[in-house]
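Remarks on the structure that follows.
A protein chain is absent from this complex, but the other protein chains hold their places.
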Amino acid sequence: MNSITSQSLTTLVKNIKNKKLSSQEVTKAFIERSEKSKDLNAYITEDYANALSKAKKFDQNPNFDLKIPGIPIAVKDLFCTYNVKTTAGSKILSNFVPTYESTVTQNIWNEGGILLGKLNCDEFAMGSSNETSFFGNVKNPIDKDLVPGGSSGGSAAAISGHLTPITIGTDTGGSIRQPASFTGTVGLKPTYGSCSRYGIVAFASSLDQAGPMAQSVEDCALLQEIISTYDPKDSTSIDFKRNSLSKELTREIKGKKIGIPKEYRVDGMPVEIEKLWQKGIEYAKDCGAEIIDISLPHTKYALPTYYIVAPAEASSNLARYDGVKYGFRSKGENLIDMYEKTRSDGFGEEVQRRIIIGTYVLSSGYYDAYYLKAQKVRKLIKNDFDHAYKKVDAIITPSTPSSAFKIGEKTNDPVSMYLNDIFTVPVNLAGLPAISIPAGHDTKGYPLGLQIIGKAFQEQELLNIAYALEEKINFKNKVNDWWIK
Amino acid sequence: MMIDLKTIKHISKLSRISVDEKKAQKLRVDLNSIFEFIEKLNELKTDNVQPLTSVAETTLKLRPDEVHSHNLRDEIIRNSPEDNKDFFVVPKVVE
Partner (left out) sequence: MDKVNKQNTEYLILRNKKAYEVIIGLEVHAQVISKSKLFSSSSTKFGAEPNTQVSLVDAAFPGMLPVINEFCVKQAIKTGIGLKAKINKKSVFDRKNYFYADLPQGYQISQFNYPIVGEGSVIIDTPIGQKTIGIERLHLEQDAGKSIHDMDPQNTLIDLNRSGVALMEIVSKPDLRSPEEVSAYIKKLRSIMRYLGTCDGNMQEGSLRADVNVSVRVKGSKKLGTRCEIKNVNSIKFMQMAINYEANRQVDLIEEGKLVSQETRLFDTKKNETRSMRNKEDAHDYRYFPDPDLLPLEVSDEFINKLASEIPELPDDKKKRFIDKYKLSSYEATILVSDYETSKYFEDVVENSDVRLGTNWIIGELFAVLNEKNLEISQSPISAKNLSKLINLIKNGTISGKIAKTIFEFMMDGDKDPLKIVEEKKLKQESDPKELEAIINKVIHDNPDKVKDYKSGKTKLFGFFVGLVMKLSAGKANPQLVNDILKRKL
């Protein structure tokens, strides 16, 4: 590995500010590595030429007051980027070039970031393995036969494979944390309302949040600090006091109360995961935290609730892809025929399945039984957390019920695929912040993650706990660059 | 509750997604297995629970009545699959 691409974001920023490295040197290094990494299929769109010219421009007139001066960054292809194709991993948007920029990416460019390219993801972020992408599946840098997780699979592969110093994903039911866990990286899903949804291709509006994916908690804190802003263009964006997360980051978590929910001990959970969780608890104790057993009694209802709420919102959010204003269109004899052919040819199987589930649960006669019921259970799930947070400051759980699975292993069984998100989904339903940090390996040598769930808007405290545990765990990712010949 | 083929076809129609017999059959199998696990919710009594629509526990912010967006016609029509420079164009709608 090149000495530049192995550096963390924080180190690269330091080296650029100290003029030990130029933006062009850094940008070139990541482009070269990305070029050699085509086998991972992490990118949908490369923007290397523009990246180099922006780096050159930066070096000619550098501004070292910026938080990430001249740092190249590849982002999930769910963020609309000005004049750069944005596909959401779908055929239906395969030719779509936005004339606008998402707030989150704009925040990154404002602080000196430079777009490297757009990263692969499950189609419209619907998937847990990156296998639903129209642009093909992504391979996990850990092992060529493994999925990188999803939906931010391209982002996870790119950060784990050092194709970008840092990246962003989106998380609706675990799409940042699960792939972070599968690739031995750090992924943060912020509190709902923390990062603007403006310009992000919507999946399920009441659950979607953008967040950073990084090599370390420190890098994660720095990017989160940049992307989280109040945005009047998003009615669900929340105006709260935002910390200088990276500056205030500390490993001092003595006396913090950490909850362990018994309901996360699910049937059939591998012993390795159980052990990992126990290890995490011990580390937390070592850091001076107090461990408290808690109960989140409605946990088992989270997944069924999610698979009503998310498809319902998606069925409506994806109605705009009708072949009229932008994107792919099939020929049709009349308007309705055109709609049906466009959406049937333009959306992949999983997206169509979820649209149909969503339409069904909202349709006349079923609304109360499914959608309304799910909203009520969602309330109970949130109440569980509200109740727990009267006693604890944070909660620790495993990130996923298993390590990364093999490509193709679960594609024919949607329910087993959905079960992957069992630990991550409740957090989205309750709108809370949560981070996945790599915490160990299973017997096959695949990484496993621990999830720390925080109180709403307490990203600082969440990151501090993760920062303290990260040091104790001292995780080393086993990436052997198998894809580079 | 089992979802039958007729329902699958009706819902597909509502979703504006064309399905042939084979696709409808596959959807029926998939949806039934998904709904089998969704039905777990029926164990819960929720009569007195207020539904939760958004976790953002705040109310709508109002924007001032100002015109900021100006003529974007070229920009907006640029991405459309078929247009005549002034309009979006779709196959004839028969009322």
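A and B are the chain letters, set down in written order, and residue numbers restart from 1 in every chain.
We take it that contacts are C-beta pairs under 8 Å (C-beta built on N, C-alpha and C of every residue); 3 or more make two chains touch, one makes a residue touch a chain.
For clarity, every value in this text was computed on a predicted model and none was experimentally measured.
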item	value
Touching the absent chain when the full complex is considered, from A:16, A:163 or A:202	A:202
Residue among A:266, A:281, A:335 or A:415 that touches the chain left out of view	A:335
Among A:130, A:151, A:167 or A:236, the residue in touch with the chain that has been omitted	A:236
Residues of subunit A in contact with the chain not shown	80, 86, 88, 93, 96, 98-100, 102, 197-202, 204-206, 232-236, 312-313, 315-316, 318-320, 322, 324-326, 335-336, 339, 359, 362-364, 367, 371
Subunit B residues touching the omitted chain (full complex)	13-14, 16, 53-54, 56, 58-73, 76-77, 84, 86-93, 95
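The criterion applied here is as follows: only the chains that are shown with their structure count from here on.
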item	value
Distance from subunit B to subunit A - Cα centre to Cα centre, in angstrom	23
Subunit A-touching residues of subunit B, taken from the complex the two chains share	3, 7-8, 11-12, 14-19, 27, 30-31, 33-34, 37-42, 44, 46, 49-56, 58, 60-61, 63, 72, 75-76, 78-82, 88, 90-94
Subunit A residues touching subunit B - in the complex, by the definition given at the top	95-97, 99, 192-193, 206, 232, 235-236, 238, 298, 300-301, 303-305, 307-308, 315, 319, 322-329, 332-341, 343-344, 347, 352-353, 355-357, 359-360, 363, 370, 372-380, 382, 414-415, 418, 429-431, 456
